[in-house]
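The complex appears here minus one protein chain, its other protein chains still in place.
Right, subunit A next:
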Amino acid sequence: MRAVLKYTALTLFAIPWVLVPIWLVVVNSFKPAGEAAELGLGLPRTWAIAENYGIVLDRGGYLMGLVNSLKVTVPIVVAVVFLGAAAAWAFGRSRSRWLQAAYFVMGLSILLPPSIIPTVYLLRALSLDGGSLGYVLTMTGCRLGIVIFLATGFVRAFPRDLEDAAAIDGASRPQVFVRILLPLLRPVLFVGSVVLIINVWNDFFFALFLLQGSANATLPLSLFQFASGTLQSLNWNLVFAHVLLTTLPLVAVYVVAQKRVLAGLTEGALKG
């Protein structure tokens, strides 16, 4: 009886919290502009699926945004995970004071907000401003800290016997890294990548300052430009179609990997 009550309450909460927002986006992205302006939750009286999504793909710069988002997200995640794991190994095992000081700085970089204005200045000085490369390097530098911090804890909690034994057997350091360290760090690197992918895919603030022109615009940037392009009142049908298409790639990945994502986040997030 208490369980019935609990799940009824949870369902009643989930309806406005999750279901209605998603439904609003989906159903209004199918309506013509005038009908979507009412922002109702009813089914479309006239359907305008092809028109709306056609416009978003064509004028909304969706496809270019998708390519640009992939072009920055993949390198950032790969760089953060592998460089972070390598650094965590060094920080976890070395007793050098210099490296311990560097580790402390990595920790600070998690807590303190990145300074965006001087970053623009710096990228300009390095002739990297406005483009994807400068953005990738900046995001990598600002997100490495958290992965290093989580992974170093993991390395420290693990005895080094396995690595020593492999070294005695003649394995080189890169071999030990690939064969022993990476498998060992897999749970924490997986959790790190999940949070990182969500973070980078949805980043708007950094992109706004660091990426210039529609040729480099990632999906959030293209959504903002598209929504701001129509003055005063939004074309809700088109904005929602863009929102849906922008969110869809992440949701698709999540649907496939949700068991591992949820298990990883509930079991691996705070350990180490």
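Quick notes
As a working rule, contacts are C-beta pairs under 8 Å (C-beta built on N, C-alpha and C of every residue); 3 or more make two chains touch, one makes a residue touch a chain; residues count from 1.
Assume contacts and distances are computed from a predicted model.
One chain of the assembly is not displayed; among "Asp23/Gls24 family envelope stress response protein", "Sugar ABC transporter permease", "Hydrogenase nickel incorporation protein HypB" or "ATP synthase subunit b", its UniProt protein name is "Sugar ABC transporter permease".
Remark: the omitted chain is touched by one listed residue; of A:52, A:73, A:119 or A:216 this is A:119. Of the residues in subunit A, those that touch the hidden partner chain are 6-7, 9-10, 14, 17-18, 20-22, 24-25, 28, 38-41, 79, 83-84, 86-87, 89-91, 93-96, 99, 102, 105-106, 109, 111-119, 121-122, 137-138, 140-142, 144-145, 148, 160, 163-164, 167-168, 173, 176-177, 195, 198, 201-202, 204-205, 208-209, 219-220, 223-224, 227, 234, 236, 239-240, 243, 246-247, 250-251, 254, 258-259, 261-262, 265-270.
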